[in-house]
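Below: the structure, in structure tokens.
For this depiction, one protein chain was excluded, whereas all remaining protein chains were kept in their positions.
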Amino acid sequence: MTALLDIRGLTIRAGDKPLVSDLSFAIRPGERIGLIGESGSGKSMTAMAATGLLPPSISATGSIELDGRQVVGATDKVMNRLRGVAAAVVFQEPLTALDPLMKIGRQIAEPVRRRMERDGGKASKEAVNREVRDLIDKVALPQPDRIINSYPHEVSGGQRQRVAIAMALACRPKLLIADEPTTALDVTTQAEILKLLDRLVRETGMALLFISHDLPVVAQVVERVIVLKNGIAIEEGPVGSVFGKPHHDYTKTLVGAARLFDEALGTTGS
Amino acid sequence: MMLDLQNVSFGYSRQQTTLNDVSLSVRPGVSVGLVGESGSGKTTLLRLMLGLIRPTSGSIRFGKEILDTRDSSFMQRYRRAVQPVFQDPYSSLDPRQRVIDIIGEPLRSLRVPGDRTQAVAEALDAVGLPVDALRRYPHEFSGGQRQRIAIARAIVARPQIVLADEAVSALDLSTRIRIVELFRTLAERLTLVFVSHDLGVVAALCEEMVILERGNVVESGKTRDILAAPKHPYTQRLLASIPRMPA
Partner (left out) sequence: MSPVETSVSTQKRRHSLALTVGLLLVGINLAVALLTLFWTPYDPLNASGGRLEAPSLLHWLGTDRLGRDLLTQLMIGARTALLVGTGAVAIGAAIGVSLGVVAAFATRLADDVMAATLDILIAFPTLLLAMLVVAASDSASLWTAILALGLAISAIVARLTRILAKRVLRQDYIVASRTSGTSWAGVVFRHVLPNIWPTLSVNFALQFGLAVIAEASLSYLGLGAPPPNASWGRLLQEAQGTVYTAPIGAIAPGIALVALVIGMNLLADGLRDIADPTRGRSR
């Protein structure tokens, strides 16, 4: 099977400074991959490059094929068609990803309508509304009537992230890119969102690119991980072997630190 | 008893309180973790203990004295004894002051006698930064180093208690582990009150902990006991929510 996202020799630069160097990896349909790195590792830059969202001052070279199309150097028109169809993104802070002045129902309806028109159908008001309800149901948002008529600031952080996920799902993408989707959330909320993401990915058969600095969080939702440090992929493999038997010193430090806090908690809860 | 909170409540209006009837004590040498998620009231609790706001009801005692923010001679003594470390090392250091002035501020403002430069240099050494950092500005340091500077400021006047507010949450994992290590060393000679949402960090640092939920203390006691057998449903849910490393 051909890869959904195929990155080869990707280098991202801001001026002369490399942010990502010669990165290569591929995600096949339905695969779940974690990109691990600390601040400045280039993990978010990679996600932005994959969806053609890099700011103009930052340049990418190499090859990124998303659903068989070249992203590097692609025009906005091409990318607009690819975004949503091939890949959708969920960001860290849902409050900035949502329009503060638009009711949540309308925000979810927008990508739903776009997708329906794209599929050649007429987007009737009833059909759109039905789909919006369906999505709200899918991401397990409580009190759908209230949510639809609320503004983003009127609901909690966890609920906002559910709305952002619903909007990503509205496009029925083949690949979901989640960039630190739970970092801004409370622990109990994080657990719920992770469970939701895991269920949705399994149900829809989407591929998942999960970007995070948090090792145990990544371990919850992906099968394979890539460890980035200063823009270089230093280790790659199945979660079990990378976290169980890390080779690179940096990975060892990270895994060791995560295990230390883990062990301090004892054996309850797991 | 060093710091004793008795039935402390705080609210901006009578209907809505952010803290309800909280009682807890900090004993010399016993580090305490105050654990809670957003809306738990842990930040309000910290501000109360720092004497930045006054409780709506209840009292806070420091030794035998009652914490009274209007009593300036008491506050001067209290501030020497209780010092904070904040979450964001980018916001907690004045970008336009040199490190020597940042760390020296408590000494100057609290009129601590003795050689100020000497004391600042000792504090820098205690947090593992070179002396040549003195003449530099905060932006020349990484996040972890900046947090070390903030910790040096907190310990320079040799306080009895350090109140840390999510002091490692903004740091990368590899940096976080080193700052936790530093706090652990500090906890050998002063009492640490560590406010955090991160049970793992609190478990690694504190002998005792207090779990807060929506302004109420739901559980408190020895960290070991609570982790082994959490009694309150919220504590149980909190513990179950923490993602764990695969075996």
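Order of writing sets the chain letters: A and B. Residues in each chain are counted from 1.
Heads up, the rule we're going with is that a contact is a pair of C-beta atoms (placed from the backbone, for glycine too) under 8 Å apart; a residue touches a chain by one contact, two chains touch by 3 or more.
Being a predicted model, the structure only gives us computed values, none of them experimental.
The chain not shown here is touched by just one of B:Asp115, B:Glu140 or B:Asp225, and that residue is B:Glu140.
When the missing chain is restored to the complex, the residue among B:Phe10, B:Phe62, B:Phe86 or B:Tyr234 that touches it is B:Phe86. Only one of A:Ile58, A:Val78 or A:Leu260 touches the chain withheld from this view, namely A:Ile58.
In the full complex, the hidden chain is touched by chain B at residues 50-52, 75-76, 79-80, 82-84, 86-88, 91-97, 102, 105-106, 109-110, 137, 139-140, 150, 153.
One rule holds for everything that comes next: only the chains that are shown with their structure count from here on.
Those residues of chain A whose C-beta lies close enough to touch chain B in the complex are 38-39, 157, 186-191, 194, 213-217, 219-220, 239-240, 243-244, 250, 253-262, 264-266, 268-270. Remark: chain B residues 37-38, 143, 172-174, 176-177, 197-201, 203-204, 224, 227-230, 237-246 touch chain A in the complex.
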